[in-house]
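Submitted below is the structure of interest, expressed as structure tokens.
Yeah, one chain of the complex is gone here, protein chain that is, but the others are all in their spots.
Letters A and B mark the chains in the order given here, with residues in each chain numbered from 1 onward.
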Amino acid sequence: MNYNWNWGVFFEELPGGEERYWEILVNGVGWTLAVSAFAWIIALVLGSAIGTIRTTPNRLLVSLGNAWVELFRNVPLLVQLFLWYFVVPEVSAPLKAWVVQAEPSHVQFMMAVIGLGLFTSARVAEQVRAGIQSLPRGQRAAGMALGLTTPQTYRYVLLPMAFRIIIPPLTSETMNLIKNSSVALTIGLAELTFRAREMGEYTFSFFEAFTAATLIYVAIAMTANRVMALVERRVAVPGFIAGGAK
Amino acid sequence: MDTPMIDIRNVSKWYGSFQVLNKCSTQIRKGEVVVVCGPSGSGKSTLIKTVNALEPFQEGEIVVNGIPVHDPKTNLPKLRAQVGMVFQHFELFPHMTIIRNLELAQTKVLGRNQKEAEERGHKLLKRVGLSHHSHKFPGQLSGGQQQRVAIARALAMDPICMLFDEPTSALDPEMINEVLDVMVELAHEGMTMMVVTHEMGFARKVAHRVIFMDEGAIVEDATKEDFFGTPRSDRAQLFLSKILSH
Partner (left out) sequence: MDFDFDVIQRSIPYLWKGFQYTVQLTAISALGGIVFGTLLALARLSSIKPLYLAAASYVNLMRSIPLVLVIFWFFFLVPLILQAVTGAERPPQVGAERTAIITFIMFEAAYFAEIMRAGIQSISKGQVGAAYALGLTYGQSMRLVVLPQAFRNMLPVLLTQTIILFQDTSLVYVISATDFLGAAAKIGQRDGRLVEMYTFVAVAYFVISFTLSYFVKILQKQIAVIR
């Protein structure tokens, strides 16, 4: 194969800059993690709310929740990001005013966080809904029979168990979210994959650059897995086997 | 005291076009213990769940201690705080310790302070013979123990009456008696009880009246002596002969 190997490329400097290539990769990782973290907060908060209301007896709330999920599930993430970045500012004058004078990376970051957060919130909503519905029916009845109101029943009885049950699928969603953050490179966000490609374009050491990015993503995935497994162990209920206690 | 504690008047209920309750009427006075029996599908569980509004009904009226259950203006959580319910599958909250199970509704619904609630909880645990298990989780207890805790949980609310929905049907045979003993004691102390059960020994011991249901209707409503002595309907006779012979 006709390829010039150069594993030392990571220590070379960018043309014109004083940064080395490994430094810009680290910079990229920072943006990846930052976007992922903020988007995850949005996704968890909104997704839990939407997932919960889809299990209430109120038909209107259930329909609203379902509409939300269908909306964000049926449009590709890339298209959603483009809508936030290119279309929404055109529709909202105050937003456009901010976008025009703001630092480009800030705009990219914000749109990436919103787009990725809302996209993922629909998936989280699905998991939360499934988790609540997998609980034995009698749990809700027992809560109400004691005189707890519906919000109290959700808060003290249903949600604590539902969230424990869905830790494994939520872990997958966390990994998906981190991987999906790479799509933000299309609106210019300088996250890890963007930087890896940039490095390849400057040095033609694509193999080295992509290998580094690959290893970093694998490392992030393994860490996320480990962390979630720890969380699952910490909050596990003694004597409870997932899937309904009888 | 002439007004009945539980007054069920002409209650009918349909699931879609299928009728599950057919003009059921009965009264339970303060201090009475009424056993409801019948083949499966007879509607006895559904009937008992209408008393504390866990199941809605389309026709008829139910009044509990002067409070109309069917009235949309009634504060249901407040009503349910006064009516204790014990479920077939215990329905303890698996993510809470036993003592927390007992104090949750006391603090959140009745507004008792933490200390008061805990004291009451410990007292009741002692009464059902489970003092040493207060800090365990439901998953660590046997079925019989869980059900006794469930009874204590309902009693912690100082209810005016107690509803039991097949309390021993999910228990292994050797644990049935420990639960029935608690229920017998309750009856002797003068608690108003409505009990759906197959345990005719219990009925013979403490029931004042026995109601036999079949296909959604109350077919027999007689004093214990009359019911076991000379039941009038053929269906009740057939049912009795089936369960008493095993």
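Here, a residue touches a chain if its C-beta (ideal position, glycine included) is under 8 Å from a C-beta of that chain, and two chains touch if they have at least 3 such contacts.
Since this is a predicted model, take the numbers as computed values, not measurements.
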Using the touch definition given at the top, which of the shown chains does the missing chain touch? A
Chain not shown: contacting residue from A:78, A:95 or A:231: A:78
Which one touches the absent chain: A:55, A:108, A:121 or A:193? A:193
Contact with the hidden chain (one of A:154, A:217 or A:240): A:217
What residue numbers in chain A mark contact with the hidden partner chain? 1-3, 70-71, 73-80, 82-83, 86-87, 90-91, 175, 179-183, 185-186, 193, 196-197, 200, 206-207, 210, 213-214, 217-218, 221
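In this text, only the chains that are shown with their structure count from here on.
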Touching residues (chain side chain A, partner chain B) in the complex: 136, 138-139, 141-149, 152, 156-157, 160-161, 164, 237-241, 245-246
Chain A partner contacts - residues on chain B that touch it in the complex: 49, 52, 54, 76-85, 87-89, 91-95, 104-105, 108-110, 136-141, 153-154, 157, 170
